[in-house]
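One protein chain omitted, others in place.
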C-alpha cells in the first residue's frame, strides 16, 4: 500500500498519529524465561521480541556449526558473543518462512554480535567461553534491527553480564523519499513497516545516553544533507530508549527487593553509583 | 529443502485423464493372510550385511500394478570417527530412501520428511532388538532403498487424496528386511525383529468395517485405521508401534484386535526371516 506522505506536511502527524520525534509504545519485561541464564521480552509498537541468553559457558563445538554469528570481545582475550535470530513465520502479515542461512538475517546477526562484543566486558570470562544470544521475533512491524539490539541488551542485564552501558538502538527516517530531492525534509523517529517501505531510514546504535555510536546501518539512498538530521534524531531516540530500558531494569530491581530476592543494602549502594 | 545440485525432472504424476469410471477394487487376497514374501540375504557383497525383500504382486498381468521391493545394506559395525564423543553403545544410523521412481509422485534425491520419519521408526524398531552394549565406541549404518513403493499407478487410489497408508506397509517391510540384513552382518540381537501391518477397512457405507492383515491399499474402499508393529516373537515384545486413524468411540476392543492381527502378521514375516537365515547357514556349511 503506497503511503500517502502528503498529509504529513499538513497536519505534521504520521500515519499512526505520532509526532516526528515520538517513539512508539514500548513494553519490556525481564526474566521471562526461568530456565534461561537471562531473558527479556521487548515490544516496540507491534514489533515483539523475546531474547534468551545461555551462557557464558564453555564453547560448544557442536554449536559452532550452527548458523549463529559470532564476535570475540576484548580483542579475542574475552568471551565470544554468538547471536542467532529466528523470525517466526507468522511474524509478518503474509506468512513467510525464512531459512536459517538467510543473508539478511546473517547480516543482522553480525551487526548485533559485533556491536555487543564492543559493549560487553568480556575479559571477565575466559577466551574459550561463549555467550549465546538467541532472539525470537514473534511479530514484526519495523525497526527490527533496533528492537533486536535493545532486547539483547535488556536480556544481557538480566543475565548479569557486565557491560559498559546499555547498547540502545533506534531508527530514524526522512519525511520524503530520495526521488523527491527535498533537501529540507524533516527527520522522523522510530519507523514502522509502512514508513520503512516508503522512506529512507537508518538504524543507529549508541552506548547508553552518550552520543558514542557503536553501530550504524543505512541501506537506503538519501541526500547527504539530510543524513545528519536523521542521525541526530536517532541519537535522541536512543536516549529515550535508554531511559525506558533503565526504567524496566529498575522496576525489576525494586520488585526483587520487595520479594526479598536481594537485600536492600546491596541495591541501594549500586543505585547510588549513578 | 530444494535440491539445487541436479536438474530434476517434473515432480507431478503423468497419469492421463481417464473419463471412464474406473473399475472398482478387486480383492485378490483373503483378509487374514499376508502377501507372500520373498527374502534373500547377502545380495550386496561389498556391504557387511544385506538383504532384499519383495512382496508378491497380486495382479502381475496388469501393468500399473506394483508391490513392495526393498533392498537393505548394513555397513559396520565400525569404529566411530576420532572426533566423536565416547559412546558405551553402538550408534545406529538408519536411512530410508525411496528411489525416484518408486511411487506415483516422483521422489527427489534428497530425503524428504516422510523418509526421515520412516528412518526414525526403523531406528526405534531396531534399537530394541540389537544388543547395543556389546559394541561400544562403534557405529553401524543401515540403509534401506525402496525400489518399488506399493502404490498402484492406475488404481482408484490415485484419484483419492494420498493419505499415506502405504507408508505403513513400507515400514513393516523395512523392519523385516533390515532385521535380516543385520543378522547377515552378524550383529548380536536379542531376536529377529519382524514387521507386520493390520488395518481396519471399510469397503463401502453398507458393510461393517473389518480387520485386514497386510492391507493392499488400492484394493479397499477406505481405510479407517492401520497399525504397524515391530515384534520380537521369542521374547513376545514389541519394539515399535505406529497406529493412526480413527476408531469410533475410542473402542479399545477394536484397537486390541488390530494389534493382535498385526502381531500375527509379524509372526508370519518372522518365519520367513528365520527360514532364510537357516538356509544361508546351511549353504555356508555346505561350502566349508
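As written, the chain order gives the labels A and B, with residue 1 at the start of each chain.
What we mean here is this: contacts are C-beta pairs under 8 Å (C-beta built on N, C-alpha and C of every residue); 3 or more make two chains touch, one makes a residue touch a chain.
As a convention for this text, contacts and distances are computed from a predicted model.
**Q** UniProt names the one chain left off this complex as which of "Ribosome biogenesis regulatory protein", "Centromere protein M", "Ribosomal RNA-processing protein 42" or "Rrn6p"?
**A** Spelling it out: the chain absent from the display is recorded in UniProt as "Ribosomal RNA-processing protein 42".
**Q** Which shown chains does the hidden chain touch?
**A** When the full complex is considered, the omitted chain touches A, B.
**Q** Of B:59, B:124 or B:280, which residue touches the hidden chain?
**A** B:124
**Q** Which of these touches the unseen chain: A:26, A:50, A:69 or A:233?
**A** A:50
**Q** For the chain that's not shown, point to the residue among B:31, B:59 or B:114 touching it.
**A** Final answer for the missing-chain contact: B:114.
**Q** Out of A:26, A:70, A:111 or A:134, which residue would touch the omitted chain in the full complex?
**A** Per the contact definition at the top, the residue touching the missing chain is A:134.
**Q** In terms of residues, what is the contact footprint of the unshown chain on chain A?
**A** That gives, for chain A, the contact residues 33-36, 46, 48, 50, 52, 54, 63, 66, 84, 86, 88-95, 97, 99-100, 134, 136, 138-139.
**Q** Applying the definition given at the start, please give the residues of chain B touching the unseen chain.
**A** Residues touching the hidden chain, for chain B, are 1, 17-18, 87-89, 111, 113-114, 116-117, 119-121, 123-124, 127-129, 131-133, 159, 161-164, 190-191, 227, 230-232, 235-250, 252, 255-256, 259-260, 263.
In the analysis below, only the chains that are shown with their structure count from here on.
**Q** If you average the Cα atoms of chain A and of chain B to get two centres, how far apart are those centres in Å?
**A** Each chain reduced to its C-alpha mean, chain A and chain B end up 51 Å apart.
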